[in-house]
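Apart from one protein chain that is not included, each protein chain of the complex appears where it belongs.
The block that comes next holds chain A.
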Amino acid sequence: MTTNWIDVLLWGVLPYVMVVVLVGGTIWRYRYDRFGWTTRSSELHESRLLRIGSPLFHFGLLVVIVGHVIGLVIPASWTAAVGVTQEAYHVQALVLGGIAGFSTLAGIAILIYRRRTTGPVFSATTRNDKVMYVVLVAAIVAGLATTLLGAAGGEGHDYRASVSPWFRSLFVLQPDIASMAAASTGFHVHTLIGMALFVIWPFTRLVHAFTAPLQYLFRPYIVYRSRAGGPAARPARRGWERV
C-alpha cells in the first residue's frame, strides 16, 4: 500500500508533534504555572449534580483509559496466546467499553448541563474551559461512536490490526503509517481528536490529572516542613548573598 503525504503528516509527524507539545507544555506549565495547576473545583457552588456527574465521568474515564491501554499496547497475538479468542475479546471490549463510554458521556453531559445552568459555575467558566469541553466531548463521542458503529455495522473493523500496531510502532520511532492509514475513518477521526485533546491538555485544567495524589497513600498524615525550605529556597537578594 502506498502512503501519500497526508498520511505521513497525520500519522507520522503529528503524533510526535503532539508528544512534544504535551511533554513540553506540561513541563512548561509545571515550571511556570504551578499556581494555576488545580482542578478549579466548583463544588462550593453546586454539589448535588456534581456528586452524580463527576464520579460517573471520572470513573468511567478511568475504565476507558485502561481499555485503551490494553487495546493499544497488548498485541492480539498475546491475548490469543492466553486463550482469549478474538470474538471473546471483542465482546468484552464492546460491553465494558460501551458501559464505561456511556457513563463517561452521561457524566460529562450532567457536568456540562450543571455548568451551564448553575449561575456561579457558569460565571466561573473560562473560554479555555469551553474549548476544552468541546474537544473532550468530541473525543468521547467519536470514540464511543466508532466502537458502537464498528460493532453494529458488522464491519468488524479490527483496530487491533491497524491502530494498535501503528500506536506501538510510534514508540520505536518507526511509525507504521500504512496500517494506520488502512483503518476506518471513524478511527482516524477519533485519533485526531484524541491528539488534539493531548495537545491542549497541558494548557487546560485537565493537567490536574497528572498530579493525581497517589502518594497520599504512603506519606505520614502530618506533614512538617521547615520554613521556606532552608536558606537555599530563595535566590539571595542583592547585598544579602551568603558568604
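In the analysis below, contacts are C-beta pairs under 8 Å (C-beta built on N, C-alpha and C of every residue); 3 or more make two chains touch, one makes a residue touch a chain; residues count from 1.
We take it that contacts and distances are computed from a predicted model.
Novice: One chain is missing here; what is its name in UniProt, given the choices "ABC transporter permease", "Sarcosine oxidase subunit delta", "ATP-binding cassette domain-containing protein" or "Respiratory nitrate reductase beta subunit"?
Specialist: Answer from the UniProt record of the missing subunit chain: "Respiratory nitrate reductase beta subunit".
Novice: Going by the contact rule already stated, which one of A:34, A:116 or A:130 would touch the omitted chain in the full complex?
Specialist: A:34
Novice: Per the definition of touch given earlier, which of A:6, A:81, A:172 or A:223 contacts the omitted chain?
Specialist: Residue touching the absent chain, from the options given: A:223.
Novice: Counting contacts across the full complex, list the positions on chain A that touch the omitted chain.
Specialist: Residues 28, 31-47, 50-51, 54-55, 57-59, 119-120, 123-124, 205, 208, 211, 213-217, 219, 221-228, 231, 234-237, 240-242 of chain A touch the chain that is not shown.
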